[in-house]
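Apart from one protein chain that is not included, each protein chain of the complex appears where it belongs.
Each chain gets a letter, A and B, in the order it is written, and its residues are counted from 1.
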Amino acid sequence: MIGFLSKRLAESVLLMIGVLILVFFMVRLTGDPVSLILPVNAPIEQREQFREAMGLNEPLVVQFREFMLGAVTGDLGESLRLRQPNLEIILERLPATIELALGALFFAVLVSVPLGLAGGMNPGSWADKLSRSVGLAGQSIPNYWLGMLFIVFFAVELRWLPSFGRDSFTSLILPAVALGFAGMGQLVRLTRSAVLEVRSSDFVRTARSKGLRRSRVSGKHVLPNVAIPLISVLGIQFTYLLGGSVYIEVVFAWPGLGSLLEGAVRDSDFPLIQAITIFISLFAISIHLLTDLLYGAIDPRLRHS
Amino acid sequence: MSALGAQAAVEEIDSGQGLFHPKRLLRFLLKDASGMVGLGLLLLVVAAAVFAPLIAPYGPAEGSFSDARLPPAWQADGTTAHLFGTDQLGQDLFSRIIYGSRVSLLVGFLGALLAVTIGVTLGLVAGFFGGWTDRVITGFTNLLLSIPYLVLVIVIATILGRSLTNVILLFGVTGSPVFVRVARGEVMRLKKLTYVEAAVGLGAGAGRIIPRHILPNIVGPLATLATFEMSAMIFYESGLGFLGLSVPPDVPSWGNMLALGRRFLTTHPWMAVYPGIAIAITTLGINLLGDWLRDTIDPRAKER
Partner (left out) sequence: MSRYVKLLSALLVSAALASTLFATTAVAQESTEPSGELVVSLSSDPTSLFMPRTADRTASNTAWSLYDSLVWIDEDFEIVPALATSWEISEDGTEYTFQLREGVTFHNGEPFTAESVVATWETGMDPSNDYANVFEEAESVEIIDDHTVRITTPEPNATFLTRLATFWGMVPPEYIAEVGIDEFAQNPVGTGPFRFVSRTAGDRVVMEANPDYWDEGLPKVERLVYRVIPDASTRLAAIQTGEIDIANRLTFDQVSVLEGNDNVEVVTYLNDRAYYVGFKNIGNGEGSPIEDRNVRLALNYGLDRYGIIQAIFSGQAEPLPGFVVQGNLAYDEEMMQPFPYDPERAQELLAQAGYPDGFQIALSCPADGYVNINEVCLAIQRSLADIGVEINVDFRTTNSFWSEPRYGVTGPMYVDSWSSEIGEALPRLQGALVPGNYYNTWEDERIAELIQEIEQEVDRKARAQLYQEMHRLMTEDPPFIYLYQPMIFEATRANVEGYDPRPAEEYFLKTVSLEEE
């Protein structure tokens, strides 16, 4: 167990360092952001001063050293446009994104696990067809598109729910459903195949042949065994939703990391783009590590392999 | 969806589950049917792309200012000269959607092809040579996979700027990690098999073993994955269009049309609805086909 743990930990740390290096050089490949930040009438000398003040004139190696030293001590630089430490800005936005991702995941699980179970238990039945259709729809309909239609229908026409923002629980519903829609497809599919696998495994057949009732077999034997692969999938889903919420956050004016990233892209605020990418990636790596450890704790086979 | 979708697909393929169910035969028939539907939809799109100048009544950039924003033919004020109506520049939407299929298929097909090429090459190299080569390649693959896909795509697109080549390049590179994994995994698995060991023992080199023993075994899963990747790329092209990061605005891509039409959703909905439907139909078709492929040509399905 300790071996497994330390190996995963070391891997994750290496990955994090890799992300830092990769992102730094990717972002430096682009042009000069100063012209977009300063007002149109700023004279050329002021541009130069500004560049100096922002440390953009240092040699690349020096900038890289500063960047790595900073990153290790939790300093992700300062936003060019907002003039605030990036980490501070990100941490302020993080709860909104986590809330939205959890909301979306909750919705996706709520719809897709029962559908996947029903489909997997009775392949070829109407429930199975429904689950497959839902999965395909989730993968084929752009979620921002869905979000816009939701606003027009549920907020403007019916006045059931708020059209934007993050004010109360009701503001979460539309964006979470729109975001969760895409994840549904994956979850239905995976639940369904997990059920199929468990059902065809020996112990379930044995239970069946012993004459146990169907519902009892599913409750006692199938469900717990389907839960294990689902946990790791949920971890992946969650990190996917963290990064994938860009469109939905923009459409619903949801003050999270996604709308922050979109704004930073629009303003060419490269330090902020860099910091968001790094933060989300490190966050995702940590979540994967956690789910792996959890998985390892539940499924003893992993620890020894 | 891409990285994740493909990864999930790998997991499913790897475990090869659900193949011994009593109702399997029935299910296969059903899947055949939906697979055929998928194939049909895809062929429709391919036909549109290939014969665009024959099908489309106008060129993609043809029109006159006085014809701007005409509604579809079946609405009041609509004209049969413009089946799906026109956009702000008076360009025929139907024609643009037909021509748009070229862009989408090009992005999807070349993007997936590039991803497969890069991925499989690196995967085979890593798997075959092992050691440091393997560690570096695997490390880089994991690195790309650890950055959430959409964020990675947005950042790279921002850096590269708008061009068709850049978009294809972007999807090719970011789509490659799953193929590295599949190819490498397959090599590792096969290397342990006695007949491959024997071949190596008899002095067969990589040049002989890869085409003989390894490629045939991974063609199935690769084709399935590539199909899903292709649909994901078409899907993501529209997403990049939404953020103004896709192909240049003068290229009639569905993503660009959707991004433009979005502003008119409440007043001239046709400008956004039809490109949206085109994307949905295409991705649906490819996904159905992918499902079918996965279930029928997965080699391990046959093995067992």
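The rule is simple: a contact is a pair of C-beta atoms (placed from the backbone, for glycine too) under 8 Å apart; a residue touches a chain by one contact, two chains touch by 3 or more.
Note that this is a predicted model, so its numbers are computed, not measured.
Checked against the hidden chain, the listed residues B:Ile55, B:Leu89 or B:Met188 yield one contact partner: B:Leu89. The omitted chain makes contact with just one of the residues A:Ser193, A:Ser232, A:Ser245 or A:Ser268: A:Ser268. Mapped onto chain B, the footprint of the missing chain covers residues 61, 63, 65-66, 68-69, 88-90, 158, 161-162, 244, 248-250, 260, 262-268. Even with one chain removed from view, chain A keeps its contact list with that chain: residues 30-33, 35-44, 46-47, 49-50, 52-54, 81-84, 89, 92-93, 96, 148, 151-152, 155-156, 158-160, 162-166, 250-253, 255-256, 259-260, 262-263, 266, 268.
Just so it is clear, only the chains that are shown with their structure count from here on.
Residues 11, 14-15, 18-19, 22-23, 26-27, 29-30, 120, 123-124, 129, 132, 136, 139-142, 144-145, 148, 152, 182, 185-186, 189-190, 193-194, 196-197, 199-200, 229, 233, 236-237, 239-240, 242-244, 246-247, 261-262, 265, 268, 273, 276-277, 280-281, 284-285, 288 of chain A are the ones touching chain B in the complex. Listing the residues of chain B that touch chain A in their complex gives 1, 4-5, 7-8, 11-12, 15, 17-21, 23-24, 26-27, 30, 34, 139-140, 142-143, 146-152, 154-156, 158-159, 231, 235, 238-239, 242-243, 245, 258, 262, 265-266, 272, 276, 279-280, 283-284, 287-288, 291.
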